[in-house]
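Sending over a structure as structure tokens; questions will come in a sec.
A protein chain is absent from this complex, but the other protein chains hold their places.
For clarity, chains are labelled A and B in written order, and residue numbers in each chain start from 1.
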Amino acid sequence: MEELLFGIGISAIAGALATVSGAAEDTESDIGSQGDPNSQVQLAPQMGYIHRIYSKAISGEPPAYGLWCALGAGLAWALMAINYNPVLAIILGSAIAVFVQGVYATTAYLGRTASLAKFEQPVYVDLLKSVTTVTMAHAFVAIFTCVTMCFLMVNALGHPFPLPLMGLVWGIALGAAGSATGNPFYGKERQYQSQQFGAGVPISASGNIVRYAEAGQRSSLDNGWFTSKLGGPASGLCFGLIVFFELWRTIFFEEFAAGWGAVIAGVVLILIFMIIDRYIEVWARKTYGPYTEEKAEAAETAEEAA
Amino acid sequence: MSALGGAAAGGEGMTPVGIVVGIVLLIAALGAMYFISPGFAFMSLVFVVVGGLLIGFGVHFVPVGGAPAAMGQAPGIATGVTMLAAGAGLAGLFGGAWAAELGFGVALAGGAIGGGLMMAITCLMVNIIYVWGMGVPAASGKVAKDPITGDTFEAYKSQGTEGHGLPFISYVGGVIGGCLGGLGGTLIYVELLGVYEHFLPATLGAAEADIIPIAVGIAGIIAVGMFLVNAVIAAYNITGTIEGPHDPKFKRFPRAIVGCAVASAICGLFAIILAVM
Partner (left out) sequence: MSVEITASEGGMPHNKVLAIGLIGAIVCLYLTYVNTYLPQPIFSFFGGLAAVLALWWGTDTIKHLCSYGLGTGVPSAGMIALGSGVIAMILGSKLSIMGFVSTPLIVPIGTVIIAAILGIILGFISDKIVNMNIPVLMVSLAELCMVGAITIMGLAAMATGSFVFMDLVTGNITLFGIEMVDYNASFIGGGVIAVVFMLGGIGVQHAFNACLGPNESQDRTLMLAAECGFLSMITVSIISFAFVSFLAAVLSFIVSVLGWVYTYRKYFELSKRDAFMWLDAKPIREKEA
């Protein structure tokens, strides 16, 4: 009984850490403009729109976060192996991982922008000085919470994977969850703020991102405020739910039916989420309605008229 | 990353030379394994091949929209194919590895459900963002009606776009893709773990209980490596974006199955040889 309570308690704290991690990850990737929405930032000068956005072109978020979290976890593991206190080891490991992330961010911005010289996009050095440290700060929160979560899974819950491998696995999952949830929000609502709400961006508007905004010229720094309105918390909720349910269903249900209890619990959870999703989809169709008249109705009226 | 880059160079259909040589390689790998160490190791290689082709097949179900999806111009999830599949598969591998000591069937089921659960939650949150954060309903660009629910999409696509969000068929596709990816990855891991726990004590001259960390470490990283190789081959087959099982591109999956089977056979052969020889 005590073990069960301990396990559920650890799941809860791991879920909370994961939520913070996901929120910080999405905010960081929006401040630095990483991943798929960044392709619009790169396209803009080609279409004639010069900008002052920090274009951090480091692959996508999943492999990048796989690296930062594996690095943080690996360094923490190494420091613990030479008898550093675990908390200090995780902090130092995350700090060194964040240094690496910062360096990659600067080289990515310089590389892409210098290679766009043909389209007359200048390199704004003050962006390097002001935005880099902000992305690093958010990345530190994401990496530290993720590595701590992995540490708890290995040491408190007894998962067989070693800490660095756990960091790799959850780093990639963190990047995937945060990227999937947060990218459309940043891509359409922020970069194409001037387009009408309630419709996708038409292909003809590609590259015409917002460059002049709330207070003069848009800086990537302001994306942090924006992301924390919906994209960040949603990504955090996504990753937090994933981690929490993954741990909780295993710890709570594993004794039943020789392990199959956890599997059945998982199936039930998937069905519940599927039903919620279907409800949301139907709600959207009913509340928002179609953009144009349905073709079936048009055909009926054509028949009546004939 | 799919707004980048010019025409993808893939052709349609399968080249007969490719298929024949591929099948020859597959049989050669299995034959070599049988010759070197029949029995346990051979069966493990067969299962590793099955795991690899499950991964390759599963990647085709996951709805990926790439950069246009990030602007609400195309349906699907706005991440790369390889990495989204890797995220789901590895989350499944986490669950499967944890249940590995409870038995073969439970571990596989745990892995599959882990991957499926991650995709279920991710796809749900994606739809929440599209509906409430962006104000667009889900609509597919490739079919007029949803095969499962019968929803019509033509009128629900905003002007100038090819659809947006995750229609129900894409959602179901995502969950199935996550399940197959987690299943395949866990199968590879469990088989390799079994081989290493069986053969490494003799090679290293240590007790079986002691070498478990080594077995877990090698099996874990090779499972991740093979997962990525199979996912990349499947991604090359898809050439960028796919809406899910209803997308016409889905019909290309036989090529990926053959490709992933051969790749997993060779990689698995090397991975198992390192323990038995």
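Operating definition for what follows: contacts are C-beta pairs under 8 Å (C-beta built on N, C-alpha and C of every residue); 3 or more make two chains touch, one makes a residue touch a chain.
Because the structure is a prediction, the values reported are computed rather than measured.
Looking at B:38, B:105 or B:213, the residue that reaches the missing chain in the full complex is B:213.
Looking at A:85, A:133 or A:217, the residue that reaches the missing chain in the full complex is A:217. The chain not shown here is touched by just one of A:10, A:24 or A:116, and that residue is A:116.
With the whole complex as reference, residues 39, 42-43, 46, 48, 50-52, 57-60, 63-64, 66-67, 70-71, 73-75, 77-79, 81-82, 96-97, 100, 103-104, 107-108, 110-126, 161-168, 171, 203, 206-207, 211-212, 217 of subunit A touch the missing chain. The chain not displayed touches subunit B at residues 1-15, 17-19, 21-22, 25, 80, 82-83, 203-204, 206, 210-214, 217-218, 220-222, 224-229, 231-233, 235-237, 239-240, 255-256, 258-259, 262-263, 266-267, 270-271, 273-274, 277.
The definition used in the following text is that only the chains that are shown with their structure count from here on.
Rounded to whole angstrom units, the spacing between the C-alpha centres of subunit A and subunit B is 21. By the touch criterion stated above, subunit B contacts subunit A in their complex at residues 1-4, 66-67, 69-73, 77-80, 83-84, 86-88, 90-91, 93-95, 97-100, 102-103, 106, 109-110, 113-114, 116-118, 120-138, 149, 151-152, 154-161, 164-168, 171-172, 175, 212-213, 216-217, 220-221, 224. Across the complex, subunit B is touched by residues 35-37, 39-40, 42-43, 59-63, 159-162, 165-166, 168-170, 172-173, 175-177, 179-189, 191-192, 197-206, 230-231, 234-235, 237-238, 241-242, 245-246, 250, 254, 258-260, 262-263, 266-267, 269-270, 273-274, 276-278, 280-281, 283-285, 288, 290-296 of subunit A.
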